[in-house]
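A single protein chain has been removed from this complex, and every other one stays in its place.
Naming follows writing order (A, B and C), and every chain is counted from residue 1.
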Amino acid sequence: MPLDKVTQVAQTKPWHGDIPVYGQYTFGIAGERFFRDIKDKGRIMGAECAACNLVYVPPRIYCERCFGELAKWLEIPNRGVVHTFTVAHADLDGNRLKEPVVVALVKFDGVYGGLVHRLGEVEPDKVAIGMAVEMMLKPKAERTGSILDINYFRPIQA
Amino acid sequence: MSEKVKVWPGTPLGEKDIKEKRILVTEWQPNLKYAWDTGIGYGKYFAELKKGRIVGTRCAKCRRVLLPARVFCEWCFRTVDEWVYLEDTGTVNTFSVAYTGTAAERLKEPRIPALIEIDGSHGVAIMHLISEIDPWKVKIGMRVRAVWKPEPEREGAITDIAYWKPI
Amino acid sequence: MQRRVAVIGIGYTPFRPISPDLSFKEMMFEAAQKAYEDAGVCPRHDIDAFVTCEEDFTHGRSIFNIHTPDNIGAVLKRIHTLPAESLYGLADAYMLINTGLVDVMAVESHSKASNMLTPNYLAAHAMDPVYNKPLSYNPYFIAGMEMSRYMHERGVTKEQCALISVKNKANALLNPQAAYGDQISVDDVLSSEMMFWPLSRLDMSSPADGGIVMVLACEEKAKILCHKPIWVIGVGWCSDAPSLETREWGEAVYARLAGEMAYRLAGIKHPGKEVDFAEVDDSFSYKELQHLEALKLCRSGQAGLMAEEGATQREGGFPVNVSGGSLGVGRLDEATGLQKVLEVVLQLRGEAGKRQLPNVKVGLAQSWRGIPANSGAVAILSKE
Partner (left out) sequence: MRKVAVVGAGMTKFMRRAQETGKELAWQAAGMALDSCELTLKDVDCVVMGTAPDAFDMIHMKAEYLSDGAGAWRKPYMRGFLGGGTGVFVANQAWYHVASGLFDVCLVVAEEKMSSCLPHPQGAFVTCWDQFTESPLGTSLLWFFAWEMNRYMTAHGITEREIAQVSVKNKKNALDHPCAQLPAEITVDDVMNSEVMAWPVKRLDVSPTSDGAVALVFASEEVAKRITDKPVWVEGVGWCLDTMYIGQRDLYYPKYVEYAARMAYDMAGIKDPRAEIDIAEPYDPFSYKELHHAEGLLLCDKGEAVKLLVNGETQRTGRQPWCPSGGALGVGNAIAATGTMKVAEIFWQLRGEAGKRQVPGKPRKGVAQAWGDEMQVGTVIVLGV
């Protein structure tokens, strides 16, 4: 005879747990150099794949399309355009944000890739795809070698 | 192939490279939290542990006792037929004297984790800890008895048994 | 030449927002027991191999396949896990049967989404640790950005997207297994809480629990074991660029390429004509439109209009997500793809109850891996 199923809510009881480890990530060969450049020199670098005629931002040591090694690095102007964006009203904990955050993918001229970051100094309803923006770095003394060394991107005043 | 390649890729780092911040690193706390449904089998298993009893189930087809209690027999692939209450005594199937914790940290006092065959189950073992004995005197085949936590401290968990001690 | 492969058994538990009466193991067992009964097979004797589709952190257990073999009758047999969408499991079984090594195979996937208490962190944990994670945004911003670009490129409107939520939730009212059926209006969607502009609360699917098991067999076995085999005539899967920076934001390239592979295997030249209905990923309302275009089930840029005309309604010319889709049924973590296949099988068998479509012969199921992934799979099933 099969056993009785759980038939009353009072019989149910969850068991709680979590994942008691955390991550520590190196930046990799390309990432190390990319973020050192941002931190120390305040500039964005890209890596070129001559075979595919692509310039990667963020730079990599390999081309994802042809698998060639990317040895040539070049400086990228810190002005780009909004490729796409969203206005986020919820934070990571799911709480409503008092001030919504505009998150965008900023693409640079002639570049394969771009950077995901927030937009600043702009009203959310004024943002549009194709808008020209420029990178705003934190002051050099506050930069640690992180994507957060970029404070935000802001619209370029025409 | 091994002969042809002169330089094998890979850039090894030492612990110092990170401690002394010679290279960039970033950290992330995953913050993943769960509340897993215990369901029928483990629900009852835990409820009985709270009462100071070990419960298993029996499959009438293969006649095996299933422990920890579960509602289907993985071997016959059918629902089981009855709950069976087992003794809180057993025999050490195998054991270790462990000087390391879960994250390889070193322990001053060793723990004695063991698989213990529970009496009445025909040799089915559960995982638990042995105590109240010099670790180097533990033997496979040794008889042990459960030491239960005081009733008010039990929460319906495998740790309601504090440990097992030699009989 | 490929061997013919058929679905010969299906089993599933009800799809509900929570399921506290069963542990995940008991849920897997229930779905498996039903599938084996439906196929008339004994897993211990008749099934040659098993595949389960589960991702570690979704379920809160690393190496999740530790916990799988007992629950589906696979102890001491060939069983492996794909940490992937469950449609990949179907494709995997299709391959294994095609080698000739395996004749009968079971595919399993389940969701215990309700047991995962911090789903935003779960998706955030899948992002690039150097370039994206430190930003600490709610990961669903990715859906907002994708919807934004898709609307921009294809001229789709928010109203057209809202129509998908309305349609799928209404379809779900006729599906006894669906957890999120409702009568809502486009205005309800548009006025629902703004989450990640242009994405509103009712553009987003909600999670559900449930288990699904399917039994697949080669032609010889299928004909002996089953009087209503549903043939898997094509499978395809594909990964596009995973990084947010280099991926395509408007077009669902992974779906296009997976679709092309499946059509090639199925010998389908004109998908819009040769496929009768589809269950495509609709984790977010716009995703259904984006996927229909990628799968060439409508002309490029026409998906929004198709929704407006009602062509993808249950009574329309090309019904989409008759089951209710993820918006109506609930999103079943990795099991979502198998839920799509399940609906296609039920429809082709003529067992879809009140929502049964008349005269359908070929159906398509498609899945997407979920935020922040950029990959997915397709299966095409046929009555003949």
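We take it that a contact is a pair of C-beta atoms (placed from the backbone, for glycine too) under 8 Å apart; a residue touches a chain by one contact, two chains touch by 3 or more.
Just so you know, these numbers come straight off a predicted model, no measurement behind them.
Chemist: So which shown chains sit in contact with the chain we cannot see?
Modeler: Result for the missing chain's touching partners among shown chains: A, B, C.
Chemist: Looking at the full complex, which residue from C:Ile18, C:Ala126 or C:Ala311 touches the chain that isn't shown here?
Modeler: With C:Ile18, C:Ala126 or C:Ala311 as choices, the missing chain is touched by C:Ala126.
Chemist: Pick out which of C:Pro14, C:Gly40 or C:Pro83 touches the chain that's been left out of the picture.
Modeler: C:Pro83
Chemist: For review purposes, identify every residue of subunit B that touches the missing chain, sorted by number.
Modeler: Touch with the absent chain occurs at residues 1-5, 8-15, 17-18, 23, 27-28, 30, 34, 36, 38, 42, 45-46, 64, 66-68, 74-75, 93-105, 110-111, 113-115, 117, 124-129, 135, 140, 157-159.
Chemist: Can you name the residues of subunit A that touch the chain not displayed here?
Modeler: Touching the missing chain: residues 15, 17, 19-32, 60-62, 64-67, 69.
Chemist: Considering the whole complex rather than only what is displayed, give the residues of subunit C touching the chain that is not shown.
Modeler: Subunit C touches the chain not shown through residues 1-2, 55-58, 60-70, 74-84, 88, 91-92, 94-96, 98-101, 122-123, 125-126, 128-130, 236-243, 246, 253-254, 257-258, 261, 265, 369, 372-375.
Assume only the chains that are shown with their structure count from here on.
Chemist: Taking CA centroids for every chain, report which one is farthest away from subunit B.
Modeler: A
Chemist: Per the centroid of Cα atoms for each chain, what is the distance between subunit B and subunit C, given in Å?
Modeler: 36
Chemist: Among all residues of subunit B, which ones touch two or more of the remaining chains?
Modeler: 26, 28, 30-40, 42-43, 71
Chemist: Note the residues in subunit A that touch 2 or more other chains, in rising order.
Modeler: 5-6, 12, 14, 17, 19, 23, 25, 27, 31, 35, 146
Chemist: Touching residues of subunit C toward subunit A in the complex: what are they?
Modeler: 20-22, 57, 60, 115, 120-121, 124, 129-132, 134-141, 143-149, 152, 193-199, 241, 243-246, 249
Chemist: Any idea which subunit B residues touch subunit A in the complex?
Modeler: By the definition above, subunit B touches subunit A via 11, 13, 18, 23-40, 42-43, 46-47, 57, 71, 79-83, 102-103, 156-157.
Chemist: Touching residues of subunit A toward subunit C in the complex: what are they?
Modeler: Those residues of subunit A that touch subunit C are 5-6, 9, 12, 14, 17, 19, 23, 25, 27-28, 31, 35, 56-58, 64, 83-94, 100-101, 103-105, 112-118, 124, 129, 146-148.
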